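Here the complex is missing a single protein chain, while all its other protein chains stay put.
Coming up: chain A.
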Amino acid sequence: MRHLLSTRDLDRATAVGILDVAEDMADVAHREIKKLPTLRGKTVINLFFEDSTRTRTSFELAAKRLSADLITFSAKGSSVSKGESLKDTAQTLAAMGADAVVIRHSASGAAQTLARSGWIDAAVLNAGDGTHEHPTQALLDAFTMRRRLHGSASRGKDLDGLRVTIVGDILHSRVARSNVWLLQALGATVNLIAPATLLPVDTSGWPATIGFDLDTAIDDDPDVIMMLRIQSERMNAAFFPNAREYSRQWGLDDERLARLRPDTMVMHPGPMNRGLEISANAADSARSTVLEQVANGVSIRMAVLYLLLSGSVKP
């Protein structure tokens, strides 16, 4: 692997390979010394043009656990707020000798641009670009599902036959896009549920079924139900009448929660709008994997950094 830009580039063997490396990385969190010397002398730059808590800190922790040197740039408080272009920022970082750049940007395709432009020869990790992709989130979701299913015997397994329902703002969700491709590669089937206004115009090429009614989807007895955040920062038009109506029709409330199997996983990429797309009871129930997702995020990001930054042969 040279860059990680999209889960569309990952075939089943590669994806399972990343998850397996993450299993080994997860063990580090339980040791006396939670640090590996593997990436000593490598420089990782976190380039965050958009706000983020868990992805940014998770990448920071992952880089530090692997002994890489880490610098975090956020748009606020850097020259970006003075109007510097992505190209100039990237070239500045290249001149400082970055080995990997983790980029989050509000423009779809920003990570691709950085990787393919030739401005910089560091490995590029997409940490979320606009409404396009968020590959490490999808990987950590798959990792969480696999661990819930197989526990300590997860290594080498895929998600064959798993039925995943993703609910909410599909239109703006990079998490949903990354998950659709990755889950397909791993053998799971994906059902997308959303108000018609929050679906992309054309989903004909997506390996997923589309529905509009959450109650029907719950009656279908999914193994995983993933609630997406209502992204008020990307809502520049009225996609649904009001929050209460959205919550009543597409929110995972207590009544819908009770209809799920006891072992159905309730997932949310965070940050949650409690009471809107997910009720507090659903978020805190034993079915919920929200905190596991956060913990697993560090392992997945360690695995990806390791795979991108070690080794000399990069196809």
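In this section, a contact is a pair of C-beta atoms (placed from the backbone, for glycine too) under 8 Å apart; a residue touches a chain by one contact, two chains touch by 3 or more; residues count from 1.
FYI, contacts and distances are computed from a predicted model.
Engineer: UniProt protein name for the omitted subunit, picking from "Bifunctional protein PyrR", "Peptide ABC transporter substrate-binding protein", "Multicomponent K+:H+ antiporter subunit C" or "Mg-protoporphyrin IX chelatase"?
Structural biologist: Spelling it out: the chain absent from the display is recorded in UniProt as "Bifunctional protein PyrR".
Engineer: For a quick check of understanding: of A:S117, A:T197, A:Q249 or A:S310, which residue touches the chain that isn't displayed?
Structural biologist: A:S310
Engineer: Could you tell which one of A:K87, A:R116, A:R155 or A:R259 touches the chain left off the display?
Structural biologist: Reading the full complex, the residue touching the unseen chain is A:R155.
Engineer: For chain A, which residues touch the unseen chain?
Structural biologist: 1, 17, 20-21, 23-24, 27, 31-33, 35-38, 66, 155, 306-307, 310-313
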